[in-house]
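A single protein chain has been omitted; all remaining protein chains appear in their positions.
Which chain is which? They are A, B and C, in the order written, and residues in each are numbered from 1.
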Amino acid sequence: MIIVLKPGTPEEGIQQVVDAVKQFEYEPRLIRGVERTIIACVGDERNHHTLESLIVLPQVESVTPVQKKYKLVSREYHSANTVLDVAGLQIGGGQFHVVAGPCSVESQQQTIETAKTVKLAGATLFRGGAFKPRTSPYDFQGLGKEGLELLRQAREQTGLPIITEVMSPQDVETVAEIADVLQIGARNAQNVPLLAAAAASGKTILLKRGMASLIEEWLLAAEYICVHGNSKVILCERGIRTFEHACRNTLDVSAVALAKQETHLPVFVDPSHAAGRFDMVIPLSRAAVAAGADGLLIEVHPNPAAALSDGGQQLKPRQFAQLMAEIRPFVEAMGKRMAAG
Amino acid sequence: MIIVLKPGTPEEGIQQVVDAVKQFEYEPRLIRGVERTIIACVGDERNHHTLESLIVLPQVESVTPVQKKYKLVSREYHSANTVLDVAGLQIGGGQFHVVAGPCSVESQQQTIETAKTVKLAGATLFRGGAFKPRTSPYDFQGLGKEGLELLRQAREQTGLPIITEVMSPQDVETVAEIADVLQIGARNAQNVPLLAAAAASGKTILLKRGMASLIEEWLLAAEYICVHGNSKVILCERGIRTFEHACRNTLDVSAVALAKQETHLPVFVDPSHAAGRFDMVIPLSRAAVAAGADGLLIEVHPNPAAALSDGGQQLKPRQFAQLMAEIRPFVEAMGKRMAAG
Amino acid sequence: MIIVLKPGTPEEGIQQVVDAVKQFEYEPRLIRGVERTIIACVGDERNHHTLESLIVLPQVESVTPVQKKYKLVSREYHSANTVLDVAGLQIGGGQFHVVAGPCSVESQQQTIETAKTVKLAGATLFRGGAFKPRTSPYDFQGLGKEGLELLRQAREQTGLPIITEVMSPQDVETVAEIADVLQIGARNAQNVPLLAAAAASGKTILLKRGMASLIEEWLLAAEYICVHGNSKVILCERGIRTFEHACRNTLDVSAVALAKQETHLPVFVDPSHAAGRFDMVIPLSRAAVAAGADGLLIEVHPNPAAALSDGGQQLKPRQFAQLMAEIRPFVEAMGKRMAAG
Partner (left out) sequence: MIIVLKPGTPEEGIQQVVDAVKQFEYEPRLIRGVERTIIACVGDERNHHTLESLIVLPQVESVTPVQKKYKLVSREYHSANTVLDVAGLQIGGGQFHVVAGPCSVESQQQTIETAKTVKLAGATLFRGGAFKPRTSPYDFQGLGKEGLELLRQAREQTGLPIITEVMSPQDVETVAEIADVLQIGARNAQNVPLLAAAAASGKTILLKRGMASLIEEWLLAAEYICVHGNSKVILCERGIRTFEHACRNTLDVSAVALAKQETHLPVFVDPSHAAGRFDMVIPLSRAAVAAGADGLLIEVHPNPAAALSDGGQQLKPRQFAQLMAEIRPFVEAMGKRMAAG
């Protein structure tokens, strides 16, 4: 921690801060500057009281941490890329995965048909929402357990591993019976009990960034999962909320590049939610690949105009096939290869 | 719904949209403009398929809802102010309430001492976190059930009703045994299973706005609670996340004024979390009162410099007494009066 | 400056940074921490090369300034409130001023009528746009010099001093002939040549915060004016751009409180532009007063529905009179008094 004192702080004010620093078991080092005195506090910031509360002392101008707050997810702790095994697929190595499927599982026919279609086009995992976090209570809330059963059938018929969202600690066990990967959605990006319960399932977890999460907070959410003994985490950028509403969210490609630099975890991108409109999904997918993503989550629906949720952002099968064709040269330019199912 | 078609859409393209609108059981009305044709779709948007998915049709330029998405919380549905009874206190009428207490319940002495202090200064409810949603897994996570017991003792000794946060559906029952008001925190502002479980408890719920929640989304979260049969909701603005980081969040006083105009629910403000720094709490409190708030949530700690969480934003007892004195004339200028415990 | 080195930096890497620091004439002080080495660099950051560019060295993790970047506007430099004299009015002392008038000067009748109306209601300065920065080239661009002449007449007939916007260095002289206060608008908040030219006029300058300006950047814009020899600056908060679009901008009341704390300059608030809607202007005005503002800028139009610009946010004369009545007790609760014209 670096504590900067206000100009003109008298000796006894300096000493008071020094004493407080010692009391919290840091070792203070005094630097007297031109206008301001600085106290550098030596000690592990993760094991000690945060000194940030010393800002309440009238002579303190600022308190700034020096260490990064996350550890297990960082490359300082583990420098090589983590490669996860999901039902035999390698995620986070040189293979690029496209997870595809409808926003919501709506019916058996829609589910199975979509799964077959996306597999044919090259998707290696199937996604679909059974438990749906919707902004309005009047919107379709998902089929729940019935939806999970449809996902099970989709896997049975296509062999594609399943990613689906879990919204509540109580549902983790039920969802984990069907899902190969548990998704923690953007609205639950800092839902600590859910992070803990999902971690305890031992499943791979796809962790979406919250729509207002700092990159640091996103990594700390992943750290929660690791601290609970499960390091099988896929980070997923899905756009952040900004003043610009032409797209529903603003895809933050720098977050992808930074997450790859800072952590050893695989990083996926969900351009469908970032855009909120189908006509931006392909260019955002290309950009995500080029920024360094290890995979994509794409919403595909046989008839988006009639979809029960988020129809405006779902691709038709033909558009999805076009996406798969368009991203391939970008994946290869990144030195990766499209995964085979 | 208003559907705007792209310039130059041929008749068959128009007819295709008209047919889709009819299929979803809206009644289409065509308006041919200078450049664009508009289809106004008559029908209750809350009971029907959202036509927003029609944006995927190539001839559609935009689809705009006409109705508001929330209903039970709106003044259109219930025009008079809702006045809630919490342990005999009237909330949302002409009385102004200050809820005060530490960020975290840390020990018996800290808890009881703070409760007595804030009561003496005029607080009418006591707040304190037992289950704490923290950004980092290395930060203090709260005392949990032990903390609830300390809150129970605080009520016993001071008579102040208790507001405390619940983070997980499983904990609702336990927390509801102690708490007079359940708090749903900003990180859980769109945690649908938690909203539903909290609603089912029958308790009054203080619902914080998410740090990236649109006002509409905040009201829809309250609508979730109402739809689950519980209309005892206090809305709480606590600052939103913006580009400005001089304060931790940006207190949105227009949200207070708008929520008062749009809904019949009481609206509180939490300036401590909005500011993230103690020296802004008093001016933000005054502004909140002036914008129309019905109450405040203030963090108070006997020794903020040693607090286990968010020390930098907690007031010392002396500062809290000053706050109570400073806001009184503003409360009165609003035609309200400070509640007596 | 505080330079934090990456963990595991070898001695020669440390020495390289130390040498660079010395080369830029700072005095380096080494602190060896648990994981990281810190170099505190002693020297006046405003007179020396910014060391922030040292971040390009591979062993450097972060470079953080210690000093504040602004000086002349700060209370460290000048602790007492600056009180400005504008045509005999005292601004920034205990008197509270309301500047009122139409968004645009549209005609002689509209201008003179509005000036008389707002004077009658208690406004002490008159505002009106002659040069209008509009988002679209198809919107009304203002009457230009003809508008200035109407403003001159308004002053002649009412005695109210005039605030009006200047958009270009070439126009400063012309506008300064008529205006008592030059307004720099939000779109020009960092227009350095305009800040310099306006400063050179010797007039009082009302400096709006840019819609994406950090508080620090707003104060640095004021610092530009002071550095050019003119310290007659009124800061004006007018809302910032955030994800929330229910109001056009988000009024940042914490910026008002912080600007009052950090600087000695008067701080005004423009709730009309912050809200972008007339029905929020009164509550935002009350909140602005309570946050510590020294004055308000309010848009008033005899017939807002027919206004040539921003009709939706302009008050009718009757609403303006109500505003004046409503804010008075809040002004007095702040220990100030409504200025008399």
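Descriptive notes on the structure:
Quick note on the criterion: contacts are C-beta pairs under 8 Å (C-beta built on N, C-alpha and C of every residue); 3 or more make two chains touch, one makes a residue touch a chain.
On a predicted model such as this, the values are computed, not experimentally measured, just so you know.
When the whole complex is considered, the residue among A:A189, A:C226 or A:A287 that touches the unshown chain is A:A287. When the whole complex is considered, the residue among C:A212, C:A321 or C:M338 that touches the unshown chain is C:A212.
From the options A:V172, A:A198, A:A255 or A:A339, the residue with contact to the unseen chain in the full assembly is A:A255.
Touch with the chain omitted from the figure is made, among C:V99, C:A307, C:M324 or C:A339, by C:A307. Looking at subunit B, the residues touching the absent chain are 2, 4, 7, 29, 31-36, 38, 40, 42-44, 64, 66-67, 76, 241-243, 245. Where subunit A meets the chain that is not shown, the touching residues are 212, 214-216, 240, 242-247, 250-258, 261, 274-275, 279-280, 283-284, 286-292, 329-330, 332-333. By the touch rule set out above, subunit C reaches the unshown chain at residues 20, 46-47, 49-50, 52-57, 63, 69-70, 133-139, 141, 167-171, 187-188, 190-194, 210-212, 217, 220, 223-224, 227, 241, 277-278, 304-308, 310-312, 314, 316.
Operating definition for what follows: only the chains that are shown with their structure count from here on.
Subunit A and subunit C have centres, each the mean of its CA atoms, that are 38 Å apart.
In terms of their C-alpha centroids, the spacing between subunit A and subunit B amounts to 25 Å. Between the CA-based centres of subunit B and subunit C the separation comes to 30 Å, rounded to the whole angstrom. Multi-chain contact residues of subunit A (touching two or more other chains): 241.
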